[in-house]
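All protein chains but one are shown in place.
Up next, subunit A:
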């Protein structure tokens, strides 16, 4: 966390009233210090709770209905994604819990670059593209792993938009189609699949990083995805993972109705 004074708002002018300015700055930094101490305390409690859950001392998280998590996504802060050993450990926990389909995302593509290393470390996993090619997505024997980055989000949607645009131009040229472009969400789905983006919408998205923010995961695939902030990757623990998945299995969605 790097605190910097702001540029906007109704700030006290440091030249007009230096005493008030420094006093308010002191109060502001004190406020943030207290908030940081609060978060430190919360992290310690979460670590202890995670340790208790991992040890099996909290019975509530013993049995997980993992079938409810049909597709899990994990977003990792790109700087933290360089900790490949941590990522591999996380994936092994996920694999052991019985998750069948997983998407790994970081905005800079660090995980994509280390795809081979990661896949070789897993016991029984298959790249998502290979599973689609061999048409074994419904096969429950292996975990499929999809790797994504920011180029698979908005940029992919832009490429799909051009697919639809070409279709519109074709019909406009022949005079068969409508005058104004008129597309549907289903057509957008088809266009994305046509250019190779066949990954479904995750049920649950776990965010490992300093902020609860999805960092550019594909907007088309997040409509009703539950997003849980897990904290920095270096503090990950099995207990927190189990708790997040358990909590997800108890959520009821009404999808706007």
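Keep this in mind: a residue touches a chain if its C-beta (ideal position, glycine included) is under 8 Å from a C-beta of that chain, and two chains touch if they have at least 3 such contacts; residues count from 1.
One rule holds in what follows: contacts and distances are computed from a predicted model.
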| item | value |
| --- | --- |
| Protein name, per the UniProt record, of whichever chain is missing from view ("Protein FMC1 homolog", "Origin recognition complex subunit 1", "Alkyl transferase" or "WD repeat-containing protein 43") | "Alkyl transferase" |
| Residue among A:68, A:134 or A:154 touching the omitted chain | A:154 |
| Absent-chain interface as seen on subunit A, which is shown | 1-12, 24-25, 27-28, 31-32, 35-36, 107-108, 150, 153-155, 157-159, 161-174, 176, 180-185, 188, 190-191, 194-195, 210-216, 219-220, 222-229, 253, 255-257 |
